[in-house]
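Please see the structure below; I have some questions.
Note that one protein chain is taken out, while the other chains of the complex remain in position.
Entry: chain A
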Amino acid sequence: MSYRGRAKEFLKSQNISIGDIISIKKDDTEYMGMLLDRAEDADELHIVLKMDSGYNVGIALTGSEVKLLEKGDKPEINLPLLEIKRDPEKMDVSIISTGGTVASIIDYKTGAVHPAFTADDLLRATPELLDEANISGKAIMNILSENMKPEFWVQSARAVADEITEGADGVVVAHGTDTMHYTAAALSFILETPVPIIVTGAQRSSDRPSSDAFINLMSSVAMAKSDIAEVTVCMHATENDNQAHIHRGTRVRKMHTSRRDTFNSINSPPLASVKDGRVKIIDKTFTPRKRGECQLDVNDSLEEKVGFIKSYPGIAAELLDYHIDNGYRGILMEGTGLGHCPDHLIPSLERAADEEIPVVMTSQCLYGRTNLNVYSTGRKILSSGVISVGDMLAETAYVKLVWALGQTNQLEEVKTIMQTNLKGEMDEKSSSKYFLRDYGE
């Protein structure tokens, strides 16, 4: 029970617990209903009652006379286990949950929302998935995506690899949306995969009938059955519930705090679209790896001590110095424009080079590529040893640096890795198509 302090004491002294039917008299008014649990961050001066009408109300303890009418059980959710027969005609798709609520269960007696993580919960909420494939599900962790870190990327990658080893024809990773693109990039670099791996999630939680989870999951499973053996992100293509986009895991970014079509491919079109269960290639310039083309391989040694610094007017060199002095093994910079930072940072950049700490330069413009040859500052930054990575997204470059430093400790090798296209994360060519804006003019 989440009641604290005074409320907790009070309820205890009256021998009242959650689920009990009680009456509260206050002046001339009498409230009757079931005692509900209270949010953990709420104050300790009120108790919550669910009235017959279905409404919840908070009632201040002060001046209240409480009477127990009927002892109740704290409602429990005991859903029967599912027995699902494997259909040999269908493909096998695994769904791995890392957190976020892929499914929720609403307890209509109390109105409480319970996040549900098990595969069964997921299938109860989305039985249509079974029409598409044999689904097996696993909840490997339960963390909000802002709390992700490199060691969890490794954990996720290994779980995906296990599913592939056990014969999955495709793997869907359910993930919170905030850092979904970091995880997608990490899986891209860690895994050589013979089957599709799709990261998906929901912008509107599954405790609402309008959740986007359903279409995202259905489209992800369709993609998991395809021949495109890449790590991708599958989310709504537009605000409409009828189409999803498949983005390369190394090219995608969360671009809106709340819209369901928040994920965009940057400096590249989406790889494909999914509509009515059909996958259609959009990016014809990219040759995706085909199913079964390579053997499963896991390169999961990472270097967690990598800094991420954004250049801004007024930035002090001590920010860089701090990372150098505190044992950071690599620094990712999000420069301004073509990949710049103020020239008073150059001595610190040179220090990093002396310490053999790679500094990788990307651009906070998001669209376009870095080019440090155009202005004198750029050339100075370049000659201080900074690694420019062209049109790679800063978040992808950060993940790649974490991975590259896990593969080698040779500065030159890190530079080669960072500047070589491994998983479609960079391209030499910029197309006018890759910059979207439409004001309806």
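In the analysis below, a residue touches a chain if its C-beta (ideal position, glycine included) is under 8 Å from a C-beta of that chain, and two chains touch if they have at least 3 such contacts; residues count from 1.
Here, contacts and distances are computed from a predicted model.
You can't see one chain of this complex, but its UniProt record names it "Glutamyl-tRNA(Gln) amidotransferase subunit E", from the set "Twin-arginine translocation signal domain-containing protein", "Glutamyl-tRNA(Gln) amidotransferase subunit E", "Methytransferase partner Trm112" or "Class I SAM-dependent methyltransferase".
Among A:K90, A:K138 or A:R204, the one in contact with the hidden chain is A:R204.
Only one of the listed residues, A:L123, A:A272 or A:I387, touches the absent chain: A:L123. Among A:A42, A:M91 or A:I281, only A:A42 touches the chain that is left out of the view. When you scan A:N142, A:T165, A:N242 or A:S383 for touch with the missing chain, the hit is A:N242. Touch with the chain omitted from the figure is made, among A:I59, A:V93, A:A119 or A:L372, by A:I59. One chain of the complex is left out; on chain A, the residues touching it are 26-31, 39, 42-43, 46, 48, 51, 53-60, 75, 77, 79-80, 82, 103-109, 111-113, 116, 121, 123-125, 127-128, 203-211, 214-215, 239-242, 257-260.
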